[in-house]
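To start, I am sharing the structure in question, which I have written as structure tokens.
Yeah, one chain of the complex is gone here, protein chain that is, but the others are all in their spots.
Labels A, B and C are assigned to the chains in the order they are written; within every chain, residues are numbered from 1.
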Amino acid sequence: MARRQIQVSIDRLRGHRDTPTPRAQKLPSDDRACPKCSSHYRSEEMRRNLNVCPACGHHFAVGGRERLQQLSDDGVYDELWTELRAADPLRFVDLQPYPKRVEAAEAKGASEALVCADARIGGRPCVIAVMDFAFLGGSMGSVVGEKFARACERAAERRVPFITVTASGGARMQEGVLALMQMAKTIVGFEALADAGVPSIVVLAHPTTGGVWASFSSIGDVTYAEPGALIAFSGPRVIEQTTREKLPDDFGMAERQLENGHVDAVVDRRQLAGRLARLMGILELPEAPPGSLALQLAQNGTERAARVAQALPHLSRRLRDRISRGDHPGGEGGRP
Amino acid sequence: MARRQIQVSIDRLRGHRDTPTPRAQKLPSDDRACPKCSSHYRSEEMRRNLNVCPACGHHFAVGGRERLQQLSDDGVYDELWTELRAADPLRFVDLQPYPKRVEAAEAKGASEALVCADARIGGRPCVIAVMDFAFLGGSMGSVVGEKFARACERAAERRVPFITVTASGGARMQEGVLALMQMAKTIVGFEALADAGVPSIVVLAHPTTGGVWASFSSIGDVTYAEPGALIAFSGPRVIEQTTREKLPDDFGMAERQLENGHVDAVVDRRQLAGRLARLMGILELPEAPPGSLALQLAQNGTERAARVAQALPHLSRRLRDRISRGDHPGGEGGRP
Amino acid sequence: MKPSGIGGRFRRITHRLGGAPDGDAGDIWKAIQLARHAERPYPLDYIQRLMPDFEELHGDRLRGDDHAIVAGIGRYHGQPVVVIGQQKGRDAEERVFRNFAMSGPGGYRKAMRVMALADKLGAPVITLIDTPGAFAGAEAEINGQGGAIATSMQTMMRLNVPTIAVVIGEGSSGGALALGIADRVVMLENSTYSVISPEGAAAILWRDAAKAQLAATAFKPTAANCYRWGVADAVVPEPEGGAHTDHDAAARLLDGYLSRTLRTLEAIPPGERRLQRRERFRRIGAHRELPTGGTAIVVGVDDGQSGRS
Partner (left out) sequence: MKPSGIGGRFRRITHRLGGAPDGDAGDIWKAIQLARHAERPYPLDYIQRLMPDFEELHGDRLRGDDHAIVAGIGRYHGQPVVVIGQQKGRDAEERVFRNFAMSGPGGYRKAMRVMALADKLGAPVITLIDTPGAFAGAEAEINGQGGAIATSMQTMMRLNVPTIAVVIGEGSSGGALALGIADRVVMLENSTYSVISPEGAAAILWRDAAKAQLAATAFKPTAANCYRWGVADAVVPEPEGGAHTDHDAAARLLDGYLSRTLRTLEAIPPGERRLQRRERFRRIGAHRELPTGGTAIVVGVDDGQSGRS
């Protein structure tokens, strides 16, 4: 398939690309300290290593657009639906009004907790939807649900794989029951993919919890997880509070969830784009739409019909000869 | 539904009905001893109590035709396909030739390990297929598979429930891989029921093991088990030999399998016919075939179509009034 | 109206949604208390009144039988109907047995297994929702609580039979929504439907479990509000004073709605019904649109009518 240059100005997007993660923001300088091995790195150095600690492999958080850039060929992608923004249907106030929280999150550069784009990975076109934990904890409200569903529908229509990278604390509390309903909306999105026979590839980044784990992210066709990512419906603290259980340190971690049967592979971020490209190569539908092969072979339809009704041939004495010739009764299809 | 008298001579069948179970045969006299409570009973007395110990409720084995008589209204049923008999495709010999084993089993009166019949239970017509443990351990060979598939197909065609009572050690070894294939044939039978939307009701009697548990008997729509019945793919002895595990006494018992999620209810044999009749009453399809109700209501098709496209009505201020009247926007279907 | 840009003021979308949400904290707290009333009817109370011939089914056919969810098939107005409900306990012992209607993955898998039976037989499915949420426990996580909820939603989205979900008490979190994907989602007058239980919200948002009442009212989870938001398709009245005052009357009122609505739904061809169900959930939500031109657009829960202004 010929590599097509995507025609899109990413100047504006690049401006947002380096949205630092909340953890990094707490550091006074441009430095980052690895919470696992305590090594210090410059942000730029870290970014070149895809926000993975070069010393110990710890996976830091990645912003939505940064992730898109990491995965897309030449860092080029075409972001979709940036015009969709949060509303305040409940007029919700907890420690502060919901609109204030949204304003503060938007001021950091991202427009919402889900960033969608057309992109190519390894030359293969796809639609990607990436959650941004920096935007209100990656929480899933109406905008996330709407964008997610649109992204699925777009992939289904174009018959290109749908890839999503999650990082979320769950439903966005401040949108109340409407946020809960977005879980259902993501299922609707996946139904569009199912109808079209288009694959869904889920990449679980740290953390993937609550309503996001209890909706689309647990039912992808193929599910990768980043090392050390927490993957759970109820987080360890909630469980410990509820049941007084003492949980192991690696509870709900990607590596455990692989053993538990909920993940297909734990994939290092530095291999992720390559793995996705390879996987899309495997999953790519044959150039010809289904049925054309059938048409091509329809000429032997009568022969086939005859074979269907055909009884077991009385060929036992010739069987051994034919086996040795690789020429079995029933022809290419074997016995009917 | 009117009660129809089944026109069938059962004189010949009645001759077979009282086939004693192997355990009973070992007793020298007409007596039976309960292995659980050691009480002694005359066979006739036991039979009147459906082969359940009147003292402790222990469930003794029941022959195929005896079971049909117990379940059918007035003990009347119409046995099917008695002409199907075992063949010896492998020319199989273990401690004795397979045909000799079949002859010996047939000499006791049963024609095979599965007895099928048209019957009525509580006035409701059904097709029943009962396994007979006395016939070569209720083992499933080609005849069992063929009769089972025919019984399913018959129930599907007539749109009456299919009921099966199992009691089997598994596949009939002496028919080799052809016996194994009968597991698949029972799945084909169930597919006919699924296509027709006809319910399958499975009653697991002691024992239900091996290939019978690993095929149709574990996937019924509703699954009853008799008290104390062993239900397992691998029996306790095989497991203890294989894994050196020490198993609890009630391992694989009906009551445990209810807890394990594999059984819907443990039903005392003396309640079984009543429970089956009630269940068939619940499951009975409406007199009219599906779609007729649709036709009947198709007149409001335009109205319905309008409602589908209809937006949320701007009725908020009237909502409370309507709630109190039980008269909600969107009419009988609620909001579209 | 004034256009709003990034960081601009939020437009009020209440008109679009059929009125502002009822925000009276006292009224909301009363509904929450009624929804959780200890004498409120539970699924088996409704079932025994609506369908005396009911066969409860047990087990997920995998490894257990979760008592927080009851499921079975009953005779209802002349046809088999599958009912799946979240069952709280009436006394202390039963509450523990039912795990306070907080099911693990096995409960949802039991539900799915019975849904498959409904689809095979062509029997409609009615779910009765009443749970503080799915159970939060290590074993539940290992067994895939997330996937069980997601798959239950997916299964309900695909059912070929008519489906009605009724919130009869408190519907909280994904544990409620797992049984909430239906052709019609309705709420009893004093039921609530929310993204999280009041206690959970207080702990997370206010970092103070004692703020439950405050948290509960902030979500405004009443039936009337859910109706406004398009989350509920209808509100089913309860007897004066609440369903707990008269179980028989509550069942009769629910019966009226269910039987009428099943007739309506059965008139729709299965394929169309499935698409409408999808479309129903595809629509729900509230967001702003911000075109490059800078004009604000409000899209409400239902874009069948003009939402632009």
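Please note the rule applied: contacts are C-beta pairs under 8 Å (C-beta built on N, C-alpha and C of every residue); 3 or more make two chains touch, one makes a residue touch a chain.
From a predicted model like this one, the values you see are computed outputs, not experimental measurements.
Chemist: Given the contact rule set out at the top, which of the displayed chains would the hidden chain touch in the full complex?
Modeler: A, B, C
Chemist: Determine which one of A:Pro125, A:Gly141, A:Gly176 or A:Pro199 touches the chain that has been left out.
Modeler: Only one listed residue reaches the unshown chain, and that is A:Pro199.
Chemist: Taking the full complex into account, find the residue in B:Cys37, B:Cys56 or B:Val93 that is in contact with the omitted chain.
Modeler: Here the residue in touch with the unshown chain is B:Val93.
Chemist: If the hidden chain were put back, which of A:Ala33, A:Ala55, A:Val93 or A:Leu258 would touch it?
Modeler: The single option touching the absent chain is A:Leu258.
Chemist: From the list A:Glu103, A:Glu240 or A:Glu284, which touches the chain that is not on show?
Modeler: That would be A:Glu284, which touches the missing chain.
Chemist: Just name the one of C:Arg49, C:Arg63, C:Arg158 or C:His244 that touches the chain not displayed here.
Modeler: Missing-chain contact among the listed residues: C:Arg63.
Chemist: Suppose we count only contacts with the excluded chain; which residues of chain A make the list?
Modeler: Spelled out for chain A, the touching residues are 194, 197, 199, 218-219, 221-222, 258-265, 278-279, 281-286, 290, 293-294, 296-298, 300-301, 304, 308-317, 319-320, 323-324, 326, 328-336.
Chemist: Considering the whole complex rather than only what is displayed, give the residues of chain B touching the chain that is not shown.
Modeler: 82-95, 99, 102-103, 106-107, 111, 141-143, 145-146, 149, 171, 173, 175-185, 187-188, 190-191, 210-211, 213-219, 231-234, 238-239, 241-243, 245, 247, 251-252, 260-262
Chemist: Tell me, which residues in chain C touch the chain that this view leaves out?
Modeler: Interface with the chain not displayed, on the chain C side: 61-63, 105, 142-144, 147, 151.
FYI, only the chains that are shown with their structure count from here on.
Chemist: Could you tell me which chains make contact with chain A and chain C both?
Modeler: Chains touching both chain A and chain C: none.
Chemist: Need the central chain here, defined by C-alpha centroid distance to the all-chain C-alpha centroid.
Modeler: Of all chains shown, the one whose C-alpha centre lies nearest the global C-alpha mean is C.
Chemist: Take the average of all CA coordinates in chain A, do the same for chain C, and state the distance between these two points in whole angstrom.
Modeler: 28
Chemist: Where the centres are mean C-alpha positions, what is the separation of chain A from chain B, in Å?
Modeler: That gives a centre separation of 45 Å.
Chemist: Mind pulling the chain C residues that touch 2 or more other chains?
Modeler: 17, 301
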